[in-house]
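Take a look at this one; I'll ask things after.
Just one protein chain is left out here, and the rest sit where they should.
All chains are identified by letter, namely A, B and C, in their written order; residue positions are counted from 1 within each chain.
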Amino acid sequence: MITYLEAIREAQAKALADDPRVYIYGQDIGAFGGAFKATKNLAREFPGRVLDAPISEDAILGSAVGAAIEGMRPIIEIQYADFSTVGFNQIVNHAATLYWRTGVPCPITIRLPSGGTAGSGPFHSQSMEGLYAMYPGLIVMTPATVEDAYSMLLEAVAIDDPVIFCEHKYLYYHLKADRLPTEALPAGKARIARMGRDLTVVTSGAMLHECLAAADELAQEKYEVEVVDLRTVKPLDTDTILASVARTGRLLAVGEAWPWGGVTAEVVARVAAEGFALLDAPPRRLNAKDTPVPYHPNLWGTHRPTAQTIARAMRDLLRL
Amino acid sequence: MITYLEAIREAQAKALADDPRVYIYGQDIGAFGGAFKATKNLAREFPGRVLDAPISEDAILGSAVGAAIEGMRPIIEIQYADFSTVGFNQIVNHAATLYWRTGVPCPITIRLPSGGTAGSGPFHSQSMEGLYAMYPGLIVMTPATVEDAYSMLLEAVAIDDPVIFCEHKYLYYHLKADRLPTEALPAGKARIARMGRDLTVVTSGAMLHECLAAADELAQEKYEVEVVDLRTVKPLDTDTILASVARTGRLLAVGEAWPWGGVTAEVVARVAAEGFALLDAPPRRLNAKDTPVPYHPNLWGTHRPTAQTIARAMRDLLRL
Amino acid sequence: MLDSALRVAPAAAACDHLTTAYRWMLLARLLEEKMASLYRAGKITGGVFVGRGQEALSVSIGMTLQKGDIFAPLIRDQAGRLAFGEPLLDSVRTYLGSRLGPMRGRDGNVHRGRPREGLLPMISHLGAMISAVCGTLIARRFKGEGGVIGATCLGEGGTSTGAFHEAMNLAAVERLPLLMIVANNQYAYSTPTERQFACAHLCDRAAGYGIAGHQVDGTDLEACLKTLSIAADQARNGGGPQLIVAHLLRLAGHGEHDDASYISEELKASPLGRDCLDQAAALLLERGWASQADLSCWRDEALQQIEEAVATVQREAPPDPNTEHWSALATERLIDGHALPPEAP
Partner (left out) sequence: MLDSALRVAPAAAACDHLTTAYRWMLLARLLEEKMASLYRAGKITGGVFVGRGQEALSVSIGMTLQKGDIFAPLIRDQAGRLAFGEPLLDSVRTYLGSRLGPMRGRDGNVHRGRPREGLLPMISHLGAMISAVCGTLIARRFKGEGGVIGATCLGEGGTSTGAFHEAMNLAAVERLPLLMIVANNQYAYSTPTERQFACAHLCDRAAGYGIAGHQVDGTDLEACLKTLSIAADQARNGGGPQLIVAHLLRLAGHGEHDDASYISEELKASPLGRDCLDQAAALLLERGWASQADLSCWRDEALQQIEEAVATVQREAPPDPNTEHWSALATERLIDGHALPPEAP
């Protein structure tokens, strides 16, 4: 059995082994192996290529841009996605604009340990995929399975553009698989995680598993819910979403991020604009509440969508 | 005649005169009067209350949080909205979370000279309202008229929450009015800028004027286009939008920002979810292209929506 | 907010400064040990971060600051918080997420404060609080309230943030009465100082801002109290910002989840590795300011106070998601109702 977190570690080990241009830079990722141990032993296995950084997110990310210009393929670990706000400018205005401005690619993989876990509170829980997806020049991945954590991270390192890799902390240990995948869907392609003909649920990251649990619940009630795992939120695989809505006629977009804007708004807006005639009922969204992510588990469990609230939203929508 | 820019200057003069808790802090805003002259003479008229800051956006914004805690009402001028990325963390993680975490309000007005003008290029042209609107705890204003530039800025200073005030550089000199308003719609209320029964166009900022011009063009073709000026993008006045769509049955959301997410996605997603039955045709969006904002006027004029491309989008939608 | 002060040291006024400081340190140490044991027992969700080995420095800040001053502590400042006047209950309630705590279960552990009483609640982003303290001091200046100072803390790792630099420079330009206390405890999480900075002494940065710099042995309570009061006097009297760098060693993991196996034996064996609490106790005994009996009775009193607080808080209700007001705005009329999930009322 291999966990989602181990898959991320294995992908980095393979990337380091296969490509001399790859190196990893971030806080506490060397001998210590990272705050979550995502780089465990890599510093020992690949001497000089897994470097501890000072607490300087802007400079860490800016240095990655320079190294990429010189042909390297840096993997940057930001200790928590929430701290990328202090390196934000180098990501959205430097890395993301380089290729368009100069024609020189900027292959950087930025690993953002993302999303909520009980007790993490307002500053160690954020889901920032929707924020980065707004900027031209970035690819934004949100792997929801052990297989994708591995194969998408490898693909991220191979891609010539900056990739925001939103790995979900809640899945680090919870999620296990028998083995690592040998092949995978390419980035930019969504996956039908569960087939169904009554309702299409579009989601990603940790919410995929809440949605699947809710779908199981509705199966008891004889509803067949189709669940689409986006995998990549930019580009957004609109064709797969539309094809599913064409089958079901109903759409629910579920996200862990805040309710204004973000992935669920983009999904619903695209389906409404391009698949209007396919809809038999109003498309719906379910997001977290519009406050910072609360510390106390009681509050946190209510702040974000759960199998229970998702199931309720599914029922509401199926009754329309 | 008073310009949009002068209205912003007058509003700040009034705020300083009326409320001793108000002060202004930003780069070159003192004796020099600001890069755009939005604080012209204020340092002389209000000695010691209009302070030049070092080139330290993070500290400028962080200091505003501290001052607000102590009961002051800072107005922060960021020289260009694009540079708020280096003060981003203090806005979204400090100012925006303070009230929710502690119950102590954080009344800060952050003025962001926003949007594109010919020749400004990738880093002096950005429209960031959709970015800030994603975060809980922030009010986001996008005044599109001289009257709103004045009255909304005064209201922003009076509001007990952090307000992102997206003043549009393109309107600074282009837009003139006879006099300053004596009353105004409150923040959070959208305005019907033009009545019509065939199509609802929802927009804000500089795009309002492109949309109005396009609406004039379509009037020649006997179409009556209703134009909604959002004024505030968070909160988003969904009721006014829905009421308009109820009249017209058609929706086009137009924005100057990039096409993934943002205001147009939120508008379309809300109407699709809450006003599905009101729609006689698929809702549509028109945004800027998915690249950084180009420098050359030829490219810039094509990158952002214009009266011409908006009129075309209106016709397409009316033909459906 | 002085009640807990009185409770811990009934005759505080008469009692020697050093004794009071020691008793706050002791209370902080024992309180954090209690939190750590609750964490190990699974009674605390999230993390527990302790100031073991840094109590002498931290308490000196709290004792040097006066009523009306500003304090923005960081993750290792339990002692300083208590001495500044933060009720013991605030810490327990925030760790256990009680709805009666200052953060009402919305934020946790070290992310607590009472802004209205000059105690700023840290956000996690290192360096972010310094400019906020600058802002409070700018506000005091506007309000004509002189003689006030503001203190904030950071680890040596936090000095690598852009936020630290911008705030220090701003404070220097405005000549604010800011005490910037840097606890160089040799590690930032697992990262040793040689991977964090390359200057001989962090104190060398003071000249680069044009401000006063002080260095102190962070294991020596008397030295910390002395240095802090000198720096505070200078700041209070128009001397501008003061950078105080203390040298010590983190005598715990980064958090209680961390066994800190990476901390070098050499450092542990070095003077930096001394436990400031033991040092202070030894001093009190040596000076005859306290007897072994005093020490153990103070300890018992502290333990009892902690047990009471924990018992109280454990009886308190956790936050209730159904009565929780799910809005981040002070301005009710501007709440975006449509941003609520469809299934919400």
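Structure notes:
The rule is short, and it goes like this: contacts are C-beta pairs under 8 Å (C-beta built on N, C-alpha and C of every residue); 3 or more make two chains touch, one makes a residue touch a chain.
The model shown is predicted, which means the values in this text are computed figures rather than measured ones.
Under the touch definition stated at the start, the shown chains contacted by the missing one in the entire complex are A, B, C. When the missing chain is restored to the complex, the residue among A:D161, A:E224 or A:D316 that touches it is A:D161.
Screening A:L236, A:L251, A:A265 or A:L279 against the full complex identifies A:L236 as the residue touching the chain left out. Screening C:S60, C:T94 or C:S160 against the full complex identifies C:S160 as the residue touching the chain left out. When the missing chain is restored to the complex, the residue among A:Q12, A:T39 or A:N89 that touches it is A:N89.
Counting the whole complex, the residues of subunit C in touch with the unshown chain are 160-166, 169-170, 172-173, 175, 194-200, 204-211, 240.
If you put the missing chain back, the residues of subunit A touching it would be 23, 49, 53-54, 56-72, 74, 86, 89-90, 93-94, 96-102, 104-106, 136-137, 139, 159-161, 186-188, 234-236, 238, 270, 273-274.
Within subunit B, the residues in touch with the undisplayed chain are 27-28, 30-32, 35, 52-56, 58, 80, 82-83, 85-86, 118-124, 258-260, 284-287, 289-292, 294-299, 301-303, 305, 309, 312-313, 316.
Convention: only the chains that are shown with their structure count from here on.
The most central chain, judged by the distance from its Cα centroid to the centroid of all protein Cα atoms shown, is A. Rounded to a whole number, the gap between the C-alpha centres of subunit B and subunit C is 40 angstrom. Centre-to-centre separation between subunit A and subunit B, using Cα means, comes to 30 Å. Multi-chain contact residues of subunit A, defined as those touching 2 or more other chains: 58, 82, 85-86, 122-123, 258, 260, 284-285, 290-292. Residue numbers of subunit C whose C-beta contacts span two or more other chains: 103, 106-107, 111, 123, 125, 162-163, 327-328, 336, 339, 342.
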